[in-house]
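Excluded from the complex is one protein chain; the other protein chains are retained at their positions.
So, chain A:
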């Protein structure tokens, strides 16, 4: 089937042109629903434990607005570039898709580098996984998000490499579409992390 379609003219919305594509898109939306519960549970845990510093460093003592602002800027920009990739997908323009996704990956790598720097820095400041309930919850929530970013980077890179060989077809189009959807999702999660972990963490004072 695959190479049969490769020679045909690509239909509009190529990601949903086949039943396989439709299934993938729907299945991925559902998967993201499950991911929402996953992050929701992690957020709930973090909110319950965020003031339990156990004598170790608190969020007010640690967080640095500048670092987080730069990281946020990088990630949100990468969200926009992934939208550009989706738009290019609907124009069936493989070159543009690859360009925008390359920028997305570079921005994602920048974000990840800052996060790794941040974690290493905090460990030097005395915030280890085992320091307090706050530290466990912080590293788990933010680390889970970071792992999602890392996975997304690997995924998109792999997609880029294989698409240079395979081109844009009804088989590869859903893959691009889903990767962009995934990237968006982890950006949305970051907006919540930025608010709940960093902004609320820096305002300080005991809550509840």
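Side notes on the structure shown:
Keep in mind that, in the parts below, contacts are C-beta pairs under 8 Å (C-beta built on N, C-alpha and C of every residue); 3 or more make two chains touch, one makes a residue touch a chain; residues count from 1.
Heads up, the rule we're going with is that contacts and distances are computed from a predicted model.
Think of the chain that is not pictured: of "L-lactate dehydrogenase complex protein LldE", "Sugar ABC transporter permease", "2-oxoglutarate oxidoreductase subunit KorB" or "Cytochrome c oxidase subunit 1", UniProt labels it "Cytochrome c oxidase subunit 1". In the complete complex, the residue from A:62, A:112 or A:137 that touches the missing chain is A:137. Listed residues A:42, A:74, A:97 or A:149: the one in touch with the omitted chain is A:42.
Across the interface with the omitted chain, chain A contributes residues 1-4, 19, 22-23, 26-27, 30-31, 33-35, 37-38, 41-42, 44-45, 48-49, 52-54, 128-137, 140, 158-159, 162, 166, 171, 175.
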